[in-house]
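I'd like to ask some things about the structure below.
Every protein chain of the complex appears in place save one, which is left out.
Labels run A and B following the written order; every chain starts at residue 1.
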Amino acid sequence: MSAETSYYVPAQSRWPIVATVGLFLTVVGAGSVMNASSAGESTGMSWLTFMIGALIMAYMLFGWFGHVIQESQQGLYSEQMDRSFRWGMSWFIFSEVMFFAAFFGALFYIRVLAVPWIGGEGANTSTGELLWPEFEATWPLMVNPNNELYPGPSALISPWGIPLLNTALLVASSVTITIAHHALKDGDRGKLTLWLGATIALGVVFLYFQGYEYVHAYNDLDLTLSSGIYGTTFFLLTGFHGAHVTLGTLMLIIMFFRVRKGHFDKANHFGFEATAWYWHFVDVVWLGLFFLVYIL
Amino acid sequence: MSAVIDNPSHDDHEHHGPTKGIARWLFTTNHKDIGSMYLWFSFAMFLVGGCMALTIRAELFQPGLQLVEPEFFNQMTTMHGLIMVFGAVMPAFVGLANWMIPMMVGAPDMALPRMNNWSFWILPFAFGLLLSTLFMEGGAPNFGWTFYAPLSTTYAPDTVTYFIFGVHMMGISSIMGAINVIATILNMRAPGMTLMKMPLFVWTWLITAFLLIAVMPVLAGVVTMMLMDVHFGTSFFDAAGGGDPVLFQHIFWFFGHPEVYIMILPAFGVVSQIIPTFSRKPLFGYHSMVYAVASIAILSFIVWAHHMFTVGMPLAGELFFMYATMLIAVPTGVKVFNWITTMFRGSLTFEAPMLFSVAFVVLFTIGGFSGLMLAIAPSDFQYHDTYFVVAHFHYVLVPGAIFGIFAAVYYWLPKWCGRMYSEPLAKAHFWLSFIGMNLAFFPMHFLGLAGMPRRIPDYALQFADFNSISSVGAFIFGATQLLFLYLVIKAIRSGEPATDQVWEGAEGLEWTVSSPAPYHTFSTPPEVK
Partner (left out) sequence: MRSRLVKALSLLLSAIYAADVSAEYGLNMPRGVTDISHSVYDLHMTIFWICVAIGVVVFGVMFYSIFKHRKSKGAVASNFHENTTIEIIWTIVPVIILVVMAIPATKTLVEMYDTSDADVDIKITGYQWKWRYEYLGSGVDFFSNMSTPKEEIYNAQEKNENYLLEVDNELVVPVGKKIRFLITANDVIHSWWIPDFAVKKDAIPGFINESWTRINEPGVYRGQCTELCGKDHGFMPVVVRVVEQSEYDDWLAQKQEEAKAAAELAKLTFTLEEQMERGEKVYATNCAACHQPNGQGIPPAFPSLVGTEIATKLLDKHIEVVVDGVAGSAMQAYGGQLSEVDIAAVITYERNAWGNDTGDNVSAKDIVDYKNK
């Protein structure tokens, strides 16, 4: 239980409303880009809306976080405030866990239940017999129930090439960020900079390989978003993971610049820690992906 | 944008009063301002969603198509459900949380005040987007508030894209709001306010917030899958590519069932505050109340498929979900029994908050009973997707969630604005609502049992009489809400001044501060014995 007697209540702030407008324009823009391109119409204005929204969001992020950093540097934050941030970040990560859980759950349901049912297993024998007589349930699904509408992939990505390498990269990056964190706690700025930089490098290389693998899948393997449920789950899971790695890497880069500017001290460095938590989370999701999407 | 330290050692707080004009509301970081905005927004949405309900009821007043075409009817049903759930009930509870939780735990404000403001302001934009689809080509979403694929993917109007992004925005808002509530409760309690001393409203919100953080991302996940199916050629919900439309329902209801408890747990909290006050007697079984709420929340994660008894699940699944659903009656029963035992041998008075709370207990229980009947899988084959289900959920939502909100508003309004509402007007509001609401929703049980499906714009002749009664009731209930609006405004502008204690039997930190509560409450934490 807290014993502090002083609370910090921030003054009025324009950032939330700026953030709202930015978010609104971004999603309206994105939505109309999608609608217009699905209908084969011009997307110029929609892209413009989207870009304006995204720019406002970027402006807001710099402004808002900049402001928080400034407050923190001024020593306005008590230990209690620090704990609020910690709770906030932990529960945010929990919400991300649940977001991925939805996709992992979908994968589980498809593999264990839906695809076998279409193949006529379980109580649903007539589904296979009457509706999909040609279809054979296998995983990964190379031939889809309606292979004209959704032509299946011609080959798959072997887990033991790039994916294994990527696993090594991410696991290593979790180690390097921890080393950096310890260095920060020890006040060893040089070591901190070095290992933080190494983490960023590992993240970037990971992303490069991931992109390379996608290109390979699209160009050589006919493994695409529309190659049936295997491609669907593969790209959605790895894609959202990749997006999170990108975000994590950006956060790390920002931390890197903050370290260079002399921010953080041995005791107060929650921004750094939050980034590290996030990075570990992204790493754990990858391990799940590696086992459930690539290997099994 | 200079940072101001709210430093309580300067005992002078003059410069912390609200700024004037629109800027106060746009930029505010004050939990009371934000709470008020949530409440007003919610009421506006209640009126909009209610007008849609009245459109439905007017069309269903007699058989035949007279006012609206089927396409538009489906849009009304869908938007009514969405707006009431996400626009009226949830924001109202967040508004109450904003106002009351800091005061009840002895905190100066919410833990993350700027994010708090952001959570609110996303909502008007999200609903603006959603409502604007009514005026777009192709019309608003028309696939029900449960938006089952593939009706909501392959066969949906183009506006489904904006619907999806609207849901994303609401999700972001809810998750941030919930994070804020949790951080406030876990971190901002005054010294001595241990978890087991917290008022039940705070407890129920803590658990609600947990549910929100756990399931809103799942909703975001499922609408994202829809988006991919609509625009990017994936096949989550299409058997032709190896997917399954029923997958949508599993993910949706994994969100959807906890969602219905999100809409009732804070009302449980409100009623648990009010009944002891007007019984002048401490709440019976405080500990078991807390455990009951926690059990309901945990169970709510393993019952989702009771909405899907007819989709053709394997027998074992059917049985599991039936048994798990039935179990929820036990902790809910504990709560009902505790409320009643609290009243037993009390010294009861029946001001408006108490009237709404007593009606809540009775009518929610009736809704719970019909819920239990729905939980019996073989019988649910008969009830499913009929007006019996509509009757069930309006009984738990209207005299449940909505009456809970009314009770809370009457109970705390004097604390918010320092003035009393008019008790005779409030009693009129109660009785007219009570009559109107029962008239509107009770006959729906008969309609459903007799076989009237839900979501239809026209019906067979044998359903005519109960439908017209129901429509009359709906209009009575709806019109009564204008009285509520009037009496709240009247109270704010010219009500009698309220005392600090307000209610004779009231206990808790919020009653120790002046009425109206100062703009910044506890800048020095109070000591809780």
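Heads up, the rule we're going with is that a contact is a pair of C-beta atoms (placed from the backbone, for glycine too) under 8 Å apart; a residue touches a chain by one contact, two chains touch by 3 or more.
Given the structure is predicted, the values throughout are model-derived calculations rather than measurements.
Of the candidate positions B:P353, B:G473 or B:G495, contact with the hidden chain is made by B:G473.
Only one residue from B:L131, B:I302, B:L327 or B:I492 touches the chain missing from this view: B:L327. Within the complete assembly, B:F284 is the residue of B:W205, B:F268, B:F284 or B:F393 that touches the hidden chain. Here the missing chain is touched by one residue of B:M263, B:V358 or B:A401, and it is B:V358. For subunit A, the residues touching the chain absent from view are 117-118, 123-124, 126-127, 130-132, 145, 149.
Against the chain not shown here, subunit B presents residues 63-66, 70-71, 74, 137-139, 142-144, 148, 150-151, 154-155, 157-158, 238-240, 244-246, 279-288, 310-312, 315, 318-319, 322-323, 326-327, 329-330, 333-334, 336-337, 340-350, 358, 361-362, 365-366, 369, 372-373, 376-379, 381-382, 384-386, 432, 435, 439, 443, 446, 449-451, 453-462, 465-466, 468-469, 472-473, 475-476, 479, 505.
Heads up, the rule we're going with is that only the chains that are shown with their structure count from here on.
Measuring from the averaged C-alpha position of subunit A to that of subunit B gives a distance of 31 Å.
Taken together, the subunit B residues at the contact with subunit A in this complex read 1-9, 19, 23-24, 26-29, 107-109, 111-115, 117-118, 121-122, 125, 129, 158, 161-162, 164-165, 168-169, 172, 175, 178-180, 182-184, 186-189, 191-194, 213-218, 220-222, 224-225, 227-228, 230-236, 238-244, 246-247, 250-251, 254, 312, 314-315, 520, 523-525. Those residues of subunit A that touch subunit B in the shared complex are 1-17, 19-21, 23-24, 27-28, 30-32, 34-35, 37-39, 64, 67, 70-71, 74, 76, 80, 83-85, 87-88, 91-92, 94-96, 98-99, 101-103, 105-106, 109-110, 113-115, 117-118, 122-124, 131-132, 141, 144-146, 149-150, 224-226, 228-232, 235-236.
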